[in-house]
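Let's look at chain A:
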Amino acid sequence: MTLAALLLCLAGFFALSLAMPRHHAALIGGPPPPRRRLLLKLAGWLCLALGLVASLLAWGLAWGVVGWLGLLTAAAAPVLLAQTWWPRARP
Partner candidate 1 sequence: MAFGIYSVNATGVRQTQKGNWQGVRDVIARILLAAVGGYAVMAACTVLLARVLPGQALDRTLWATILSFAIYAGLVVWTFAARSALRAGAVLLAIGAVAGLCAWWAA
Partner candidate 2 sequence: MSGKIPKALGFRQSQAGLHTWTGLLVGWILYLIFLNGAVSYWREEITRWAQPEIGVTRDVETVARGAIAHLQAVAPKATTWSISLPDERAGGATATFREKGRPAPRRGVDPNAVTIGPDGQVVTPRDTEGGDAFYRLHFDLRYVPVIWGRWIVGFCTMFMLVAIVSGVITHKKIFADFFTFRPGKGQRSWLDGHNALAVLALPFHAMITYTGLITLMVLYVPWGVAANYPSKTAYYAQSITRTKPVKPSGEAAPLADIGAVLKSAERAWDGGHAGLIRIDAPNDKAARIIVTRRASDTLVDGRWEIVFDGVTGQIRSQVAPTSSGMIARGGMVGLHAGRFAPMTMRWLFFLSGLAGTAMVATGLVLWIAKRRQKLADPARPHFGFRLVERLNIGTIAGLPAAMAVFLWANRLLPLNLAGRGDWEVHAMFIAWGVLLLHGFVRPPRRGWIEQLSLTAGLLLALPVFNIAAAQHGLVASLRSGDTAMAVMDLTLLALGAAFAAMAVGVAHHKPAQPKARRAKTAPVTPKAPATPARKAEEVEA
């Protein structure tokens, strides 16, 4: 369940990062069309929210929120690194 929570947060942040023009342009090319942008943002926030649910299931009420915040940190870092180095790897 912890793993599921982490993966959901990773997916959520990845979607949110792609919704940003700068990162979309770097990874996919060109600014994101408005509809896609909306979808990415919705999907991103939804995944983060589901990640919170998974954390509560994994750790219970007392530590669930704390755990979620920790997972948000743990998930944001790889997305940051991916956005930094992945575009450079592309031709």
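Here, contacts are C-beta pairs under 8 Å (C-beta built on N, C-alpha and C of every residue); 3 or more make two chains touch, one makes a residue touch a chain; residues count from 1.
Here is how the candidates were picked: all candidates are chains of the complex that A comes from, given by their letters.
As the structure is a computational prediction, the values presented were derived from the model and not from experiment.
Here chain A is shown alone, and of the candidates 1 or 2 it touches 2 within this complex.
The part of chain A that touches candidate 2 in the complex is made up of residues 2, 13, 17, 20, 22-23, 59, 62-63, 66-67, 69-74, 76-81, 83-84.
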